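Sharing a structure below in C-alpha cells format, with a few things to ask.
Of the protein chains in this complex, all but one are displayed in their positions.
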Amino acid sequence: MQGVKEKALELLASGKAQRVLGWKTGEFFYDLTPGVFESAEEVEREFEYGVFAGANLSKYCIAESKKDGVTAVFLKPCDAYSFVQLLKEYKVKREKFYIVGVQCDGMCDMEKIRAAGISGATAVSEDGDTLKISTIYGEETMKKSDALLLKCKTCKSKKLVIFDELLGEQGEDCPESHRFDEVERLERLSPEERFSFWRGELSRCIRCNACRNVCPACTCETCVFDNHNLGTDNKAAASDFEENFFHIIRAFHVTSRCTDCGECSRVCPQHIPLHLLNRKFIKDTNELYGAYQAGADLESRPPLMDFRKDDCEPSVVYERGGAKG
Amino acid sequence: MKKLALKELESLFAAIAAQQTLYLPQDDAAGQAQFAAWKEGAARSRRLNTARSAKDLFFPQVENLAGFKREGKSIEIFETREDVRPFTVFGVRACDARSFEILDKVFLKAPVDTFYASRREMGTVITLACTKPDETCFCRSFGIDPANPAGDVSCWMDEETLYWQANTAKGETLTSELPMLEDGGEEAVKAQQEKLHVILEKLPLAQLDLSKVGAGETEALFNRPEWKSLSESCLGCGTCTFVCPTCQCYDVQEFNTGKTVRRFRCWDSCMYSDFTKMSAGQPRPTQLERFRQRFMHKLVYFPDNNDGQFGCVGCGRCLQKCPIHMNIVKVIKTMGGGDDAK
Partner (left out) sequence: MQVTWKPTIVAFCCNWCSYAGADLSGTNRLQYPANVKIIRIPCSCRLNPMFILRAFQKGADGVILCGCHPGDCHYTTGNYYARRRMTLLFSMLDFLGIEKGRTRVEWVSAAEGAKFAATMNEFVKTITELGENRRLEDLRCKE
C-alpha cells in the first residue's frame, strides 16, 4: 500500500497529530513492530507498512489515549472494529485520535512461510498473487494466499467502521468468509473426538499469556488470572484442568465483545487455534440471539448485556447438533 | 568417529529407547517441532529447531517440590519428587547445547538445585550439527559453532549417513551399547563443516556487534532513554522467556488439592506484571523496568557474574516467536548505536 508513510509524515508536519502510532521496520522484511513515532525523522527512518503489518494497533490506543495531544493511528478494517469496541467500552477517547483507515488485502504470516520449508529468508517481493522470497539458499516462490495469516484467510469484513481519513477504497462485509466452517466441522464430530481434538490443542499451551495480552478485548487492569488476592491467579498450566480453565474463561470473558480480529491465534507461539473458541461463542450468539458483530457500531447492546423474555433455555444445548454426550 | 547409514537410524533409536526414554524432535499437531518421547515409527522432524527449547527436559515448566498434609495440629511434609530415570535427548542443536552450560552455572552452583542436577546427571545429550541455519540464527556471535556442537555425543547428518562422535564418558558408554555404529566418517564431517562455515558468513546477523553490551556495561546502559520506546511496544507476555533456552526464573506456588497442599515451582517471566512482586510492593512497577531486566540480565548482569559469558545463545526463538517482533537483536543493535541503530 502506497502513501501510508507519506500520510504519517504529513500528519506530523501539519500538526494534526503530535505522534503517530504505526509499524516500525525490523531486522528482516517481516518483523515489523508496533511503535510510536514522535518526529518526522523517526518516521523517515523507521516507519514501514506492508504485507507483514499484521499486528492490530488498537490495543496500543489504550495507552496512547492517556497521553496529551492527538495520536494518529493507522487502522486496518479488522483493527477498526477493535477500536470501536474499545470506544464503546470507554477504554479510549475518540478526540485523542486521528484515525487513518487503511484498506487491506490480507497480511502474511512468516510462520506459514517457514512451515512451507522456506528458511533463511532475507527479502520478499510481491508479483500478483505470488510472493517471491529471496533466501540465503536461493530464490523461492509461494502463493500469497498460502502465506496469509489465518485471520486474513477468513476475513469477515473489509469495511472500515471508523476513520477520519481513508487510504484506499471503503470495503464491504465478506459474507463468503467461511469463518465458521472449522467450528461447524468440529460441531459435527462426536464429543469424544472433540474432546481429544481440544486436549491435543490446549495441551500445547505454555501459558505465556500472549493471547490475552494482545487481545484488544482483554483490557482489565488486573486480569483475574493474575489476581493473587482473588486466589484465581495461576502462572502455569500445572494440570490439564488449568489449560481448559484458562482458555474457556478467557473466551467467555470476551464473549460478545470479541470482534474476531484473530490476534490470539496469530500470536500463539504454539499455534493453538484459539480463535475457534471465540468464533464458537460468536456463532452461538448469532444463532440464538440474532446476528451481532462486536465493534460494528457504538449503539447496539452486546448480547450478554441484553436479554429477551422469550430467550431459549440453556437446555437448548442438549438438543442442538452433535451426538449425545 | 562412528557412522551409520540413515536407513538404519530407526534401529539406532530403537536400541537407545530399549534402555531408556529417548526424546527426539517430532512434529506436533500444528506442524512445529517439539521434543517428544520416541515410539516405534515416530518420524524425526525436519524443522531446523524445536519451538520449545531443550531446556524443558531438564528444567520443566512445572515441578512439584514438596507436599504438606495437616492432621490435627501437626503438619506432615512429604516427598513429591519423582524418580528421574536415565534418558537421552537426540537432535539438540549447538545453541541449546550451550544453554545447558549457562543453566549449569545457575543451578549447579551452591546451593545446588538437586532437581535440575538429577536430570543433568541422568540425561545424555546427543547434539546434531546444523546444515541449513535460518536467517534468525546468530549463535556464532556467542562463539558457538553449529558445525561442531557440544553434548555427550555430537552428530552430523547428510543425505545418507549419520556421523557420531562421543565426547564424554556418558557418551562413550552409550556408544559402546550401540553395535550398529561403524568406524569412519571424518572426511565427510569435515567437508560438511566447511560448507556450513561458508553459509554462516552469509547469515544476515553474522556481523552482530556485541562490543557495546557485556560485563561492566550496567552504568552505560541502565538509564539509556531507548528503553522507553523499546518497552512501549512490549505486550508483557511471556513468550520470549518461555521459548528461551536460557531463561531460568521460576516462581514457587502452592496448590490446595482439598486434602493436601502441593508446593510447586513454575517458570516465571520477567515480562509479567507480578514478577518479583513482594509484600512491600513491586520493585519493577512498569513494563520498562521489566523489559530492561530481561535484556540487561542476558547481556550485562549474567556476563558480570560469569566471566563475560552472555546469557543468550542466539537460537533465534524470540526473533521468530515474539508477537510484536521485539527481540534481543533489536535491543543489542539499539544499544550498540552506530549506523545500524534500529
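For reference, chains read A and B in written order, and residue numbers begin at 1 within each chain.
Keep in mind that, in the parts below, a residue touches a chain if its C-beta (ideal position, glycine included) is under 8 Å from a C-beta of that chain, and two chains touch if they have at least 3 such contacts.
What you see is a predicted model, and the numbers here were worked out from it, not measured in a lab.
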Identified contact with the non-displayed chain, of A:170, A:222 or A:239: A:239
Positions on chain B contacted by the hidden chain, ascending: 255, 257-260, 262
Hidden partner interface residues of chain A, rising order: 183, 186-187, 191-199, 224, 232, 238-242, 244-245, 248-249, 251-252, 255, 277, 280-281, 284-285, 288-289, 303-309, 311-318, 320, 322, 324-325
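The working rule: only the chains that are shown with their structure count from here on.
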Chain A and chain B, separation of their C-alpha mean positions in angstrom: 30
Contact footprint of chain A on chain B as seen in their complex: 28-32, 34, 46, 48, 51-52, 61-62, 132-136, 199, 202-205, 229, 232-233, 235-239, 241-243, 251, 253, 255, 264, 266-269, 272-274, 319-321, 323-327, 329-330, 333, 342
Touching residues (chain side chain A, partner chain B) in the complex: 24-28, 30-36, 46, 55, 59-60, 63, 110-111, 114-115, 117, 119-122, 135-137, 200-201, 204, 206-210, 212-214, 222, 226, 228, 233-238, 263, 266-267, 269-272
